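Worksheet: the structure to be examined is printed underneath.
With one protein chain held back, the other chains of the complex are shown just where they sit.
By letter and in written order, the chains are A and B; residue numbering begins at 1 in each of them.
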Amino acid sequence: MKQQTTEGIVLSRIDYGEADRIITFLTPEMGKVRVIAKGVRKQKSKLAGGIELFSVCTITYIEGKSDIKTLVSTRLQTHYGQIVKDIDRTMLGYEILKILSKLLEDEGGQEYYDLLLSSLEALDNLETPKDLAEASFLLRLMRLLGHLPEFTHDIKGRQMSSNDSLQFSFDDMAFFVAPSGPFSLNHVKLLRLLGHNPPGSLFSVKDLAKYLSELTPLVRQMSRQYLVSF
Amino acid sequence: MIILLLEPNRLLANQYKGYLENEGHKVIWKLNAQTGIGAADEQKPDVVIVELLLAGHSGVEFLYEFRSYSDWVNVPVILMSSVVQSAAGLSDGALQELGVNAYLYKPELSLEQLGRTLKLLVPSKQKRLKS
Partner (left out) sequence: MAARKRRLEVENGLLFASLAEQVKEPFVQIAHAAELLRLHPGKNELEQLFTTITLTSESALKLIDGYLLNVRLQQASELPLEPVSLSSILYDTAQDLDSYARAHDCELDLQIKGKYGPVMGRHDVLRTALQSLGYAFIEAISQQENHSKLTLIARRTSKGMSTGMYSDIDTLSAQLFKQAKVLKGLARQPLSNFTAGSGAGVFVADALLARLKSPMKVSRYGGQNGLSLTLQSSGQLSLV
């Protein structure tokens, strides 16, 4: 039987039978890969069933006839251990894994793997604001799924200017000019940056914390239109 | 009822244990997430009381592991801490995902309130255990 080795990040684990678990990994080449880990439940001696969450592992498995492969071995490459030092980040990390686990069926591949990797890296760096990691993940995911809203023109197709006060229309998924709108062109520019760049490249944005605190609820609301509830 | 208590502070743990055992419950007290999983494996609890902040793996990590086993999916869980729920970044949705039945803020929690919460969660297991 053919053995394969690949890098992977654990997305989820479920029980199977009396002593086994099915573990779903996200891999760069093959997207979601489901493997059966035999006998890991016989002894609940290690948290995470011996395979750490928030980690990059090298996994070796045997291809079988069915969709689920058989896990032969795992080796830990990188463990993002800083995430669990902070409950907020832990919860965000789990949410990210849950969203990708639910959303990705046949999609997958390098782009989604890179998205997950850069998101875990951002969360693991405790100097990265959590809001930044969250907003960046959601917007980049929306872009990969083809749902990223129009951020270059307003609802009427006009280019927005720095004098405009803006509001966001969830029906049209675009900004429009409104006299008492809470957003400005700077907010829109940051959204564009967030949707196309990993968090680490955005530290130098001026007044980042202020804009993030104002944009995060908007980004969450946007993501609820297309992604699982967050 | 059989209560699995995960509490890293020994003085507090003795207080909770003392009160709950006086109320007729059997309390299995463990200090951290790993031994908590092991204890649940040895004897399935009727309810779990877990502190959010544990040394090593946190209460959240414990619950993710605990809930991933089908035998324990329906065991009621009380999560408690000296951290306010909102400050811990735990939304109601997140608590629901973790299967947390109640989040109790320790500075505002009396032992009697803890007892009443247990009664509400596991009403069928109120019979006193014989010592």
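Everything below uses one rule, namely that a residue touches a chain if its C-beta (ideal position, glycine included) is under 8 Å from a C-beta of that chain, and two chains touch if they have at least 3 such contacts.
The structure displayed is predicted, hence computed values, not measured ones.
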So one chain is hidden, and I want to know which residue out of B:Asn32, B:Gln85, B:Asn101 or B:Thr117 touches that hidden chain in the complete assembly.
B:Asn32
Can you say which of A:Ile87, A:Leu104, A:Leu117 or A:Ala174 touches the chain missing from this structure?
A:Ile87
Considering the whole complex rather than only what is displayed, give the residues of subunit A touching the chain that is not shown.
82, 84-88, 126-127
Which subunit B residues touch the hidden chain?
8-12, 15-16, 18-19, 22, 30-32, 35, 51, 53-56, 58, 82-83, 88, 106-107, 109-112
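In the analysis below, only the chains that are shown with their structure count from here on.
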Help me check something: in the complex, which residues belonging to subunit B touch subunit A?
33-34, 37-38, 40-41, 52-53, 57-58, 60-62, 64-65, 68-70, 83, 88-91, 93-94, 97
Contact residues on subunit A for subunit B in the complex?
13-15, 21, 41, 44-49, 53, 84, 87-88, 90-92, 94-95, 98, 130, 229
